[in-house]
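One structure, pasted below without further comment.
Heads up, one of the protein chains got dropped from this complex, but the rest are sitting where they should.
Chains: A, B and C, in written order; residue numbering restarts at 1 for each.
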């Protein structure tokens, strides 16, 4: 049997991303979950169950504070966010007061991002006749104006996301915004290929995931990449981290949905929802 | 035995004021109690127990909604406002949202008032070296800007309160404020001498309390009074109203404190607090 | 103070051309029963206002009753894009008034405070200002900094589904409040659909009757979205909806929905 804290050899890329997210969390922090971001929550919970037992959670769904947790779920999220809430607020308070004041850590998923970290979540293509209408930017246009520790994640690194020019900017990159209070832009980005910072004001590769080459990352990025002089290979998960993710935090594999699209995602959703329903009916009996 | 709905012959002036306040309340309204205004609360409760069973209460102390009620108290107000609260808010929500939106009915007590209904609750005398520093205006300077149904009450009608010129205006009278949204000013005023409106833009006597003459009211008012052409005598309380006030709503006579000052008020306070403490200890045993 | 009316009557409080605000959050506590009756009655030309818009709003858009959408997120969470919304915007069939969390929250707060705007830190430097030329800037008289002046937002009608309400319109929402309390305060007409109507709620109120014009008893009135803890999100139904629309079957889905 392998040691708990030994590097795992059997892990998937979504698990590595969760681990990287977890490593960004400091104990005692307030962390926020946006809409439909199970990969991020799995990372938060991994931090909660390892090095950061004192973090507090807030979620867009529910608008509560929690210190307790529950395994990932699709149809039962309210059992956690409302059922185990320690305090409650509303979204106006969240937006107008809590977010600008507490500056909680949150990981946002951009539909497009340029080298400076400007992001777009409104449309792909020309705004007036878009190729693809997206859900919208939620609060990214608001938060990037003041947040100095913006974190992003991209489950599928490609030239669809990383573009020379964002079609419709709905999140501020480095130095954007009003002259007297320019935006910091992102400080951290994790994708399925590597980790990035924006230390020089442009997206910079600081580690490649095991088995990924710099050339592969560059090929999937629509602008010239900066490479950190001390480029690392991303440290793999430990055996215990993989076990926690698979057995404790997310037995249904919900975290992986963000890596899938179209028919693949729907097939996985069918499977998860059936299992959740089964578990619920089992509990009711 | 006298009929319940017959005019009472045995009543005090504070009771008549409570009855007049109660008559201003419509069923279903939201009414608000300010700080240290027992005369007003007694009036609200009288309305609640007679013609307006569906009113909702909010109170500066507690910042809650209540539909239930309890007899007047000095040291046990939280038992009602917090213990029986149906919903809770905070004072920022109250000021920034609830008051300007719901425009609840409230009765304010001015330290000074002029003929146009401008009021002062900050100082008596010159601001920079005041004769008397008062607690402050709370929110009167805010609410008079938009409230179109401002009600006031004055427990002791005198030239100290009704002045030619308010020393420091902290509440807007008729037509004061910005040109594009002039204040309505008060619509109703009750004192221990009579009832008033501001129908012509100036304080106007519309009823004198039984036994009070117009000349007496004018003598105690520091500016020429307008008199309504159809001046009435204030209808006295009914026997039932007096009974409710004395036996049900305010057995300790807290409502009368606002009519007293100095040593008299302190003596009455001693008596009330001893009785409240006795009742509480009795309950605990 | 009995404000109960039927669902049919409640829908008649919405007039063609209204700005209609729907309560709840993404796939949770949405006024689906109300939307069903609204589509049956066919009241159209609506501006749809929602903090986040989901299944219920996509049905309204697909049914052709919406000419304009104001929201900061229109989608089905992990189930993907809102298919009819994305399709109709791509076709140019509906107008989008781009909003963000801050423009909606500050805009509603401005209405509640009785002022024309509230200043916020966001938006500056994004393309939002380009497609919202109606949104203006304001200068902080203290620092000289410029902020976006988020304009006041006032819905004509707000419809909010609640687990518990009284006849008088006192409402318990239990959380996941989104901006429901603000919508109920800001709207001209406020309709509550409720799982059950009780004499005296034993939980804290979120909305008081003073704000409410009509109360409709509507058991399972949020399904297939959730009404916690009475029933959870019906994930299978969300999938069924997405798959129907993916296959071009929105109309058939809608017909079956209206028979439901």
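Just so it is clear, contacts are C-beta pairs under 8 Å (C-beta built on N, C-alpha and C of every residue); 3 or more make two chains touch, one makes a residue touch a chain.
These figures come from a predicted structure and were not determined experimentally.
Within the full complex, the chain left out of the display is in contact with A, B, C. Contact with the omitted chain, checked across A:6, A:54 or A:213, is made by A:54. Which of C:151, C:169 or C:209 touches the hidden chain is settled by the complete complex: it is C:151. Of the listed positions B:11, B:81 or B:162, the one in contact with the omitted chain in the full complex is B:81. On the side of subunit B, the interface with the absent chain consists of residues 35-36, 38, 60-64, 74-79, 81-83, 85, 88-92, 94-96, 100, 122, 127-146, 168-172, 176-178, 180-181, 183, 254, 257, 265-266, 269-270, 272-274, 276-277, 280, using the contact rule stated above. What subunit C contributes to its contact with the hidden chain is residues 106, 113-121, 136-143, 145, 147, 149, 151-152. Those residues of subunit A that touch the chain absent from the view are 27-30, 54, 56, 65, 67, 85-88, 96-98, 100-102, 104, 146.
As a convention for this text, only the chains that are shown with their structure count from here on.
Each chain's centre was taken as the mean of its CA atoms, and the one lying most distant from subunit A is B. In this assembly, the C-alpha centroid of subunit A lies 27 Å from the C-alpha centroid of subunit C. If each chain is reduced to the centroid of its CA atoms, subunit A and subunit B end up 56 Å from each other. In whole angstrom, the spacing between the mean C-alpha positions of subunit B and subunit C is 40. With touch defined as above, subunit B holds no residue shared between interfaces to two or more other chains. Among the residues of subunit C, those touching two or more other chains are numbered 109, 182.
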